[in-house]
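All protein chains but one are shown at their positions in the complex.
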Amino acid sequence: MMTDLLITIVKILVVFGVYLTMVAYLSLVERRVSAFIQDRRGPNRVGPFGLLQPLADGLKFMFKEDLIPHYVNRPVYLLAPLVALVPAFITMAVIPFGNTLPLFGRDIPLVIANVNIGFLYIFALTSMGVYGVVLAGWSSNSKYSLIGGLRASAQMISYELSLGLAAVGVLIVAGSLRLPDIVAAQSGLRWNFWMQPLGFIIFLIAVFAETNRLPFDLPEAEPELVGGYHTEYSSMKFAMFFMAEYANMLTASAVVVSLYLGGWQVPYLEQAGLPPLLLSLAQVLAFVLKVGVMLFFFVWVRWTLPRFRYDQLMRLGWKITLPLAILNIFYSGYLVVAKWV
Amino acid sequence: MSFTVPLSWYLVLSAIVFSIGVAGVLLRRNALVIFMCIEIMLSGVNLSFIAFSRFLHSMSGQIFFFFVMTVAAAEVAVGLAIILTIFRSRESVDVDEVNLLRG
Partner (left out) sequence: MFVILAVILVGASLMVVAQRNPVYSALFLILAFLGLAGQFVLLQAQIIAVLQVLVYAGAIMVLFLFVVMLLNVRDRQAPEAKLRWQKLFGLILTIILFGLVAVTVAGEVRLGPQGEFTPQRLAELGNAQVFGKLLFTDFLFLFEATSVLLLVAMIGAMVLARRRPLGASSPPPAASSRAD
């Protein structure tokens, strides 16, 4: 009992530590990759290859003056950054980042909480993530923020439908709401990425919209809305929104990898005859690598595609991705009935 | 958990929540808040549904919750649309000012 608790605490600490580090370095990756795409150099002065840049950024944010405008709605204004940040963090609890780790004669499952409704848990938390943006927009008492917040809420509700319906296909195939089961169902080459390309694309579009990344970053479209919902925020509170964006990206990548890219699975690695410890470490590494590829994809898309107009965004959400997602459900049902999976 | 909460505690809690909802409907004048209080009343009822479901070892309560939730969602959609139209014609959501049968 005590050791179980201890193991869970260690897992939480390790995952949280790795997660925060990745969130911090994601900002650097984004700047370096964008520089690469635009044929620039990007931040490379602080430390070797600019590797200490996130530290410098963090320090800078901390020492900036924390300005709270007098016209804001204070309690809600202070609450909003927290609400934006927390859901992304606690979603990680149900993501399996490996199979089991045989250590000291025990098999430690490499997931913090294997709950039987893990999948719905992710969606519940995603839907809570809207509030951070909406509350920030409303409490700032500024028209740019309010418009940004309202846009965000409409956009996120609309795309949540496509997100959920696209993922129903995965559920039908896996037959379980547990994420480790969903990953286990994608053994060998049967990744959902190959089995359901349509669902994958819809899910990806919806994820971009949910994380407010370009080409769907209308809530913070700077040419029209200054900064969108975080216009009135400064110092650490702005940093928290900034972190929330990258944390959401990281969590979303982990979810996409678990649902569609086979999670920690490497095809046919089990048959290679590796010692168990090495095998599970290799699988964890594979998971991290896949998430890394997804993150690179996120950044790549951001610096490649222009922003949508708002009516285009809504039309894409309701008239294209939603019907296609429903079509995908029928297709997945056919897959199961025809015993292709 | 060694200590299990008896059913009656859940029912009393449900009664408290329901009564708060009733009080809100009776006391408040803002149509939006009245609407929220109706949601509170539904929540109170839901709590006793789930509690009964747990103590009777039956799933019917949970199924019922599902239907209550669906009806609540439908009701909110229509209700908010009505409030929106009222606001458009009167620029107020005070229920005391909505006293004409013809707008």
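By written order: A and B. Residues from 1 in each chain.
In this text, a contact is a pair of C-beta atoms (placed from the backbone, for glycine too) under 8 Å apart; a residue touches a chain by one contact, two chains touch by 3 or more.
For clarity, every value in this text was computed on a predicted model and none was experimentally measured.
Chemist: Please identify, in ascending order, the residues of chain B that touch the omitted chain?
Modeler: Contact residues on chain B toward the absent chain are 5, 7-24, 26-30, 32-33, 35-37, 39-40, 43, 46-47, 50-51, 53-60, 62-63, 65-67, 69-78, 80-85, 87-89, 92-94, 96.
Chemist: Can you list where chain A touches the absent chain?
Modeler: 76, 115-117, 120-121, 123-124, 126-128, 130-131, 134-135, 137-138, 146, 149-150, 153-154, 157, 160, 177
Methods note: only the chains that are shown with their structure count from here on.
Chemist: Any idea how many Å lie between the Cα centroids of chain A and chain B?
Modeler: 34
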